[in-house]
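A protein chain is absent from this complex, but the other protein chains hold their places.
Right, chain A next:
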Amino acid sequence: MELSTYDLAATAMGYSFLSPEVFAAMKVSLPVLQKEYGFSKMYAWGKLKGMSADYIIAVGVSHSLKEATKKYFYCSDGASWAQMAEPDSETAAACAKIPQVAALTGDAQFVYTVSKMVPEGEEPPENEEDLLLKITEDVRAACLVKEIDAAIAMVPVGSISTDAKLGVPVPDSTFAGLSKEASLSLASWELLNGMSATQQLAGSLKAKYVPAASLTVLRSLVWPGFAAFCVPGSRVSGYAYVGDGMQNSDVAFCLP
């Protein structure tokens, strides 16, 4: 979400998830970060909860959230941002082997040790130590953020279109927002990879309208802590994630 729509995001989430201290810091630090990196826009992405501290995540884009080259940043105080690692597929696969239940510690330098995958047809190395891969928590956090963003982050259909000249996704200037009825239909929402939100596990993504805030809210049960929102009849929309970074693998049992 854009930081200016924080109250809407908090309403969608069900609670206020940025402390006033962090929020105040982000108000000044995000515009600075945007200038330093030359982004067209900075978004507050959400928060990965850790044991001793949380990772506040922001994302900067050149054109729109759909572009592949957007950059993620993290910090714990809302001010001291660091760019997140860009893990390759091997690292991502190794990260996936860290037990789900192992909560983030909150220490970016914490080291996880996982065993490497040996590609088929290759001899495993003689030295067992060579099989072990060390992953620091900032890399793990980067993997989780990327995974969540790819798996569930969504925008209203039509809000981002491909620019004919540049060939990249850009905000659609003709997009006038969704009507209330349309915003409550999953068909009006698409994931950042272009997949329709209707392809989510049936019943795991629910849209509801909050009359007191004139807001349409979508929450995912597969990724508890993910919420998207839009103000029907306006261009205002966004999403945020606040959670431990874990997918709810028990979701099939949990659906009411």
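We adopt the following convention: contacts are C-beta pairs under 8 Å (C-beta built on N, C-alpha and C of every residue); 3 or more make two chains touch, one makes a residue touch a chain; residues count from 1.
In this section, contacts and distances are computed from a predicted model.
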Among "Radial spokehead-like protein", "DnaJ-domain-containing protein", "Dihydrolipoyl dehydrogenase" or "Eukaryotic translation initiation factor 3 subunit I", UniProt-listed name of the chain not shown: "Radial spokehead-like protein"
Identified contact with the non-displayed chain, of A:Gln109, A:Asn127, A:Ser173 or A:Ser249: A:Ser249
Which of A:Leu3, A:Ala103 or A:Val168 contacts the chain that the document leaves out: A:Ala103
Interface residues of chain A (partner: the chain not displayed): 7, 10-11, 14-22, 47, 49, 51-54, 98-99, 101-103, 105, 112-113, 206, 208, 211-212, 214, 219, 221, 224, 244, 249-250, 253-256
